[in-house]
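Below is a slice of the complex: some chains, not all, each in place.
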Amino acid sequence: MSPAELDDLRGRTRAFIREVVLPAEPGPGAPLDDTTRDALRAKARDAGVFAPHAPVEYGGLGIPIDAWSPVFQEAGYSPIGPAVLNIMAPDEGNMHLLYVAGTPAQHERYLAPLVRGDVRSSFAMTEPHPGAGSDPRALSTAAERVDGGWRLTGQKRFISGANGAAFAIVMARTPGVEGWDEGATMFLLPLDAPGVTVGPDIHTIEGAIAGGHPYVGFDGCLVPDEDVLGEPGQGFRYAQVRLGPARLTHCMRWLGLARRAHDTALDRADARELFGSRLRDLGVAQALLADSVIDLETSDAIIDKTARMLRADPRAGEALSSVAKVHCSEAVFRVIDRAVQLCGGDGVTDALPLIQYLNEVRPFRIYDGSSETHRWAIARRAASARSREVEAGAARLDEVTP
Amino acid sequence: MSPAELDDLRGRTRAFIREVVLPAEPGPGAPLDDTTRDALRAKARDAGVFAPHAPVEYGGLGIPIDAWSPVFQEAGYSPIGPAVLNIMAPDEGNMHLLYVAGTPAQHERYLAPLVRGDVRSSFAMTEPHPGAGSDPRALSTAAERVDGGWRLTGQKRFISGANGAAFAIVMARTPGVEGWDEGATMFLLPLDAPGVTVGPDIHTIEGAIAGGHPYVGFDGCLVPDEDVLGEPGQGFRYAQVRLGPARLTHCMRWLGLARRAHDTALDRADARELFGSRLRDLGVAQALLADSVIDLETSDAIIDKTARMLRADPRAGEALSSVAKVHCSEAVFRVIDRAVQLCGGDGVTDALPLIQYLNEVRPFRIYDGSSETHRWAIARRAASARSREVEAGAARLDEVTP
C-alpha cells in the first residue's frame, strides 16, 4: 500500500472502531460473546479493515509490520477492537510465525482458517516452575523422535487462549538427531489430539484474551513430521522471531487503550468544575495530562522505531523490542493510572471502564518477559556492545589517574 | 498503658492476626461473612485485642492515638483484621468523633453499641457533583430549622458502609440561626428513619468495607435537637477533627497490608530460583525489595510523627495528615505493585491475593481527598507559612541583582 492508502486504512479503522465497535462493547470486565464478535467481524470485512496484518493470499490486507502501529492503535482504542479485527494475541503472533516458518500445506491447514477468523489458536511455551518461564532455556517439555514424527510429553502453563482453540504451536526440547542441532523445536498440534489436556484454568485479573490462560498437558501426543513448524532444533530462534513482533503488537494495542483512557480523562477535565475552574485549567491536572501525552508520544515513537528496525534488521529489532516493551508497558499503565486519578471516585467504580483497563494492562509488565527480565537483557546487551567497541579500538572513557 | 504494655498489646495483636485471623481469611476478593466475623471478634475479645482505640468506659482498650499505629498495622496485615478488631473505617473514625463531640446520651445510644460491634455506622458527607466532593464547601444537602429539631433534605453519594448500617453521621448545610454561625452541622440519623433511601449501590474495585458505597438520600428527614452532634454551625470544623485521624488510620491499616505483600514478595524471592541464583540474590530483585523497605519505613515514620502531632497539637496534626496521606497512599501502592512484579505471573492471578490487594489500595489515592487535592492544600499551606515568616522579618531569599 502507498502512504496515502495506509493513511486511508487508518482513517477507516478509526471510524469503524469508534462508530461500530464502541457502541457494541460489553460492560467493564464482561467477555465478548462469540455471536457479537462474529457479527462485528462481518462488518469489519465489509468495511475493508479486517486482518490488516495478514498475508493477502490468505485473506488479509498484507500491510508490512512498520505500517501496523497506527492501525493496531486504532483497534486497541476498544478493548474488543483487536479481537474484532482478528489482530489479537496470541493469534496475531501465531499467524506471523506460521507465515514465515510454515510450509504451504501448513499455511493451508492452520494459517488460512486463522486469518479468516474461523478458529483460534494458542502458543504453548511457558511451563510450571522450574520449567520455561523468565528463563526459556529451562524448557522441560520434550519431544522424542519416533517413526514418522515425534511424541510430545510435558506440562505447560499460562497458555493464553487455549480453551476453545483449534490448535497450539508447542515448543519442546528435542534431541540432536539427524544432523539437526540439539535444542528446541516447534510443533503444530490440534488441541483435540489424543493425549492433550486443557485445564485447569488460571484466573488472572485481565480478561481481554478469549480462551483464558489454562494449564495444557501433553501425555505422549503424536505429531507427524509434516506438523513440525520450521526446521527442527531451531525452536529458540523461532521463538525470538515470534516474540519480537508479538511484544511490539501488544505495545501497539495497549497504547490504543491508553489513548482511550487519556481521552476519557480529557473529557472529564473538560466537564468537571472544581474550586471555580474547569479541571482542565488547573495546573495539577495539567501536569498529569502533560505527563500522559509525553508517555503516549514517546511510546508511539519507540514503537515506530522498533517496527522499522524489525523490518530492516530483524535481530536488531528484536533487541530493541525489549526497550519498547519495558517503556510502553510501564507508560500505558501510568497513563491509565493518571486517568483513574483524574476521574476521582468514578475512576475506581464500574461506572467508567478505567479501573478495568488498569487491570487489563497490569499483567503486561509481567507477560512476555517481565520489566526486570528485559532490563537485565538490555543491560547485558549494552555492556557487550560497548565492550566490542572498546575491543575494536574505542578509547576507554573511565580511566582516572591520581 | 505503659510502653511495655503497649508493646505487649502489639505482640498479642500480631500473634492473634497471624495465628487466628489469617487462617480464616476468605479467598481473594470475597467478602467476610458476618458469622465468621462475629466468631473472630469473640476470639479477639478473649485475646484482649478488641477495639484497642476505643474509650475504656465503652469497652475499648483506650490507648491514645500516638500508640495506635503499631497495633493498627498488625491488624491491617490481614484484609479482614481491622473489621475483626472493630477498627475499620468508617466506624473507627465515627467512634472518635462521637467520643469527642457527642453528649453522654449520644455516647450511650450511638457510641456504645458501635464500640461493642453490635452495629455498623456511616459518615455521610460526599455528594453527587456539583455538591461536596474534593471541595467540601460545595455542600448542598441542607437542614431546615423546625420546631424542636431540623429537617434534612439532600442526596449523598459514595457513603461507605451505608448498606446495613444502623445510623449515619450526616453533614448538612445549616442557616445561621440562634447565634450560631452559618455553615454546616452534623446530625445523627438512624438509617431506618422515615425519608431515608439507601441505594443504588456504587460498584467499586475494592471490597474491604462492609456495606458498600451506596447513594443515600434524605427526603425531609426529621432530626430532633438531641441528635445534633456537637455545636450547630461547626460541621466543617468537626469534619477536620474526624478526617485528620481517619486519614491517618487508613495509612496505618494499609501499611499493614503493604507489609503483608512485602513479606509475600520476600518469601517468593527466597524460594524462587532464576538463572541459577535465588531471586533474593539477584540485584534487580534486591532493588525492588529495598525500595519497598524504604517506602515502608518512611511511611511508618511519617505516620508516627503525625500521630504524635495530632495528640500534641491537633490542628498542626491535621495539616500534617495531608502529607502522611499522600506519601502513604502512594507508597503502599508501590510496595504492593512491586510485590506483584516479584511474584511474576502468579502475582496477577487469584492464586495469590496480591492483585486484589493492589485493587484494594488503589482507591485510597482518591478517597479522603485525592493526592492532587492534598498536594494543592500542602502547597498552599507551605506558601502561607513562609509568607508569615517573611512578614515577621525573615530575609527574602530569592532576590537577585543584575
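Here the chain labels run A and B in written order, and each chain numbers its own residues starting at 1.
Operating definition for what follows: a contact is a pair of C-beta atoms (placed from the backbone, for glycine too) under 8 Å apart; a residue touches a chain by one contact, two chains touch by 3 or more.
Bear in mind that the values here come from a model prediction, so they are computed numbers and not experimental data.
A.B. asks: If 2 of the identical protein chains are displayed, how many copies are present in the complete complex?
C.D. replies: 4
Heads up, the rule we're going with is that only the chains that are shown with their structure count from here on.
A.B. asks: Between chain A and chain B, what is the gap in Å from one C-alpha centre to the other?
C.D. replies: Averaging C-alpha atoms per chain gives centres 40 Å apart.
A.B. asks: With touch defined as at the start, can you tell me which chain B residues reach chain A in the complex?
C.D. replies: Residues 126, 129-130, 133-135, 157-158, 202-206, 272-275, 284-285, 288, 340-341, 344-345, 347-351, 355, 358-359, 362-363, 365-367, 370-372, 375-376.
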